[in-house]
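What you see is the complex with one protein chain gone and the rest in place.
Presenting chain A:
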Amino acid sequence: MAEVDELSKPMFAGLSDVSISGDIPVEGEINVPVGTPSHDDEYSTLDEPVKDTILRDLKAVGKKFVHVMYPKKSSALLRDWDLWGPLLLCVTLALMLQGGSVDSKEDGGPQFAEVFVIIWFGSVIITLNSKLLGGTISFFQSLCVLGYCIMPLTVAMVVCRLVLLGGSGMVSFIVRLIVVTASFSWSTFASTAFLADCQPSNRKALVVYPVFLFYFVIGWMILTFSPSA
C-alpha cells in the first residue's frame, strides 16, 4: 500500500497526537466488537474518583500493617503485594533519622539518601540471596515482606525520639536499647514467618541470617541516633 507508506512517514512526527476526536468525518460503519462488558466494569478503574483509588490502596496497606503486627502464617501479604507500605515506612524512618549529629557542619548521622539506599539495597540483596538458595518467592513479594516488616523498627524510632526528649543519660540508653532490641527481634521474627516458608526446610537458617543482619544494621542506626543539641 504505497499511499500508506507515504502517509506513515510524516505520521511519526505527530505520534503524540493519536487520539481520535469525535468530529472526524468517517464514512461507513465501524463495528468494533466490544469485549465482555463485565470485564470492563470490573477492571476499569480509570473512571472512578481519585478518593476511591486512594482509599482502596490505603486500606490494602493498612490491612498488611495489621498482618505484620500479628505475624501468622497467612498468605495475604504475599498474594497482594504492593510497595506503597515499604516506601512510606522507609521515607518516615529516613526522615526521622536525619539531622542526628553532634556537629551540624560535619556529617555525623546517616543522611536521608543513606538510609534509603541501605533499606532498598539490603532488601534486594536478601531477595537475591533467597532466590539463589532455591526459594519459591518472587522478587517483588520478597521486597514487599521485608519492607513491611520494618514497621516495628519505625515504631521503635518514634519511641526513641520521644525518650530522647526527656534526656540522654544512662537510663534513656537502657530504655532505648530494650525497645530497639525488642522491635528488631519482632521484625526478624515477622519476616521469617513469611519468608522461611518459601524455602526448603533445612536451609531456613541460611535465609534468616541475612535478614537478621539487615534488621540489626537498621536497629543499630536507630540506637545510635542522637539528635543535635
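For the reader, a short list of remarks on this structure follows.
Here is the rule we go by: contacts are C-beta pairs under 8 Å (C-beta built on N, C-alpha and C of every residue); 3 or more make two chains touch, one makes a residue touch a chain; residues count from 1.
Assume contacts and distances are computed from a predicted model.
Comparing "alanine transaminase", "Cytochrome c oxidase subunit 2", "Protein YIPF3" or "Ubiquitin-related modifier 1" against the UniProt entry of the hidden chain yields the protein name "Protein YIPF3". In the full complex, chain A touches the omitted chain through residues 1, 3-5, 7-8, 11-12, 14-15, 17-20, 24-28, 30, 32-33, 35, 39, 43, 45, 56, 78-82, 102-103, 106-108, 110-111, 113-114, 117-118, 125, 128-129, 131-134, 137-141, 168, 170, 173, 202-203, 205-206, 209-210, 213, 216-217, 220, 223-224, 226.
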